[in-house]
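Only a portion of the chains appears, each positioned as in the full assembly.
As written, the chains take the letters A and B, and residue 1 is the first residue of each chain.
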Amino acid sequence: MDRDLVHDVTEFLYREALALDERRFRDWLAMLTEDIRYEVPVRVTREGLADWELSPTSRIFDDDAATLEVRVRRLETDFAWAEQPPSRTRHYVTNVVVDPTEVAEEFLASSNCFIYRSRGDSPNPSFYSLARKDVVRRTADGWRLAKRWAAFDQSLINAHNLSIFV
Amino acid sequence: MTTRPDPTPLADWVASTREGIRDGRFPARAFNDADVHALEQERLFSKAWCFLAHESEIPSPGDYVTRYIANNNLIVVRDENGEVHANLNMCRHRGNVMCKAELGNASHFRCSYHGWTYKNSGELIGVPYMKEGYEGRLKRKEWGLVRVRVESYEGLLFGCLDPEAESLADYLGDFRFYLDLYLKQGAEGVEVHGPPDHWVAETDWKICAENFAGDGYHTPVAHQWGFNLGYFPSSGSTHSQGWAVHVPGKGHGIGLGHSPNFPPFGGFPDELVEDMRTSLSPEQVAVFEKTRTAVGTVFPNLSFLMQPFSLVPGEPGVRFVTMRLYHPAGPGRMEMYSWCLVPRGADQAYKDEAYRCYTLAFGQAGTFEQDDFENWTKVTRSAESTMVRDVDFPYIMGMESEPDPEFPGPGTALVPYVNDTNFRNLWSRWGDYLAGEA
């Protein structure tokens, strides 16, 4: 892949993560395409030979622009108790690898995402590990996220809720 | 056996707690205490009927899921004859785990340690070195997987560790009338949309069980953002309308919330409604057609919620049903299983929209679920404080109310929907078990 393109996509993913960790959710929505698909499949422990471990039908997140807007509007109210006080998240985005797709201006960005989440005065943060296979699109206004596909590396997830974005 | 908690130290506490329930009090301590947890494992979960799976999760011979009762991992499997078994997922030779997946299909299970092999029904059929090692003296039929009782109602599979326990039918009793609302959506009934969400939370299972036994009281505040964004037709003021119904002596209870000028069976697809008017009894139709929100708990820890919901606030939306199991995983800790049930008879588009509504509202990332678990986890945290040992919570709503004489269904129905009566019934049954009197 062209090195500059890889660099630019990587920077885009870093700035997207920064928007989430700084809780600039409106900025974050602006980084998504209007036809964004936001998916997190449910994982089930299967044997090595099983045809799937990520459920073809079950989703933790199954969102589009409209439902993401609902989630953000919710967070903008004073009544999103799950985030009162706000989670302190840190998205460690690593191993960004970029590949072409059939669509000229769209690229597949694979990355690892390790999320550190701490709440209130608990000294025991939560850690989540996800494999991401995103699609990023080059637009006249710059890079946009056209698809977020992220899978937890756990089948029994150690989070009392997922009031954050991955 | 010392891993069996000596009940004595708690006996007085259990007695005074049962008395308190009658008087409309329940102790904070119950929601996060190591001894209470141990006693529940011993007296409740080893005797009650515990939910295992929905039949649609294991439709074909050899299909299995692994689930828990207390901390016992069970293989819930459909054998080659279509019969469902629940066997302890442990090899009888040296205790290895037989089946390491949560879901799959197998005709046999072969142990990875020394190779003992069992039919999926649990029967031991293969023992290496039977001649050289055992000189043929090992009797295979004595060493099958340890079995657990299984019974079902309308696709719900339950297990029970107590051979003496009453039948599932008697255990559920009149609550089956209300379960049908969730399970008989049309002649073909329901199926799971897929595997359940599954997560852990530092939450006591009882807090969830109580909330889903009809806690209409929390909705306007705990889910205030939803009213704020226009998700609810009812306002806080009209929200209290509806019935709180419980099955006395069984612990089961359900809240049936109404809304001003809500269309009969509103939110169901028309063809389903036709079905239901025939498949359900007249009494059921009379109760359910007015019901906007139905949220109920099968004692001890299985709950259901049905309500209309839309992906974008203000639209009519569709009905989704979630079924959830609150599996205790230690004092003040649980594993949540959350399924979405869809009507088998509905078209795929309806099923998929219902499922998307479920994921937006409930499930681990659901916008309503999020706030519930935040509150529940905080309650659990408070309950372990040393200062709350002698603190009771008030459970007096509806203590002086008369049952609604007009109510067409079984059990005891009270108005308003906002009520503690179902909870007193829930905890008094819990008290029976902890006292060893169930």
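The definition used in the following text is that a contact is a pair of C-beta atoms (placed from the backbone, for glycine too) under 8 Å apart; a residue touches a chain by one contact, two chains touch by 3 or more.
Just so it is clear, the model here is predicted, and its values are computed rather than measured.
When all chains in the structure file are tallied, the complex works out to A x3, B x3.
FYI, only the chains that are shown with their structure count from here on.
Look at where the CA atoms of chain A average out and do the same for chain B: the two points lie 31 Å apart. Residues 100-104, 193-203, 222, 224-225, 228-229, 311-313, 335, 355-356, 359-360, 363-365, 367, 369-371, 373-375, 377 of chain B touch chain A in their complex. Within the complex formed with chain B, the chain A residues making contact are 40, 42, 44-47, 50, 55-63, 66-67, 70-71, 73-74, 77, 79-82, 84, 155-163.
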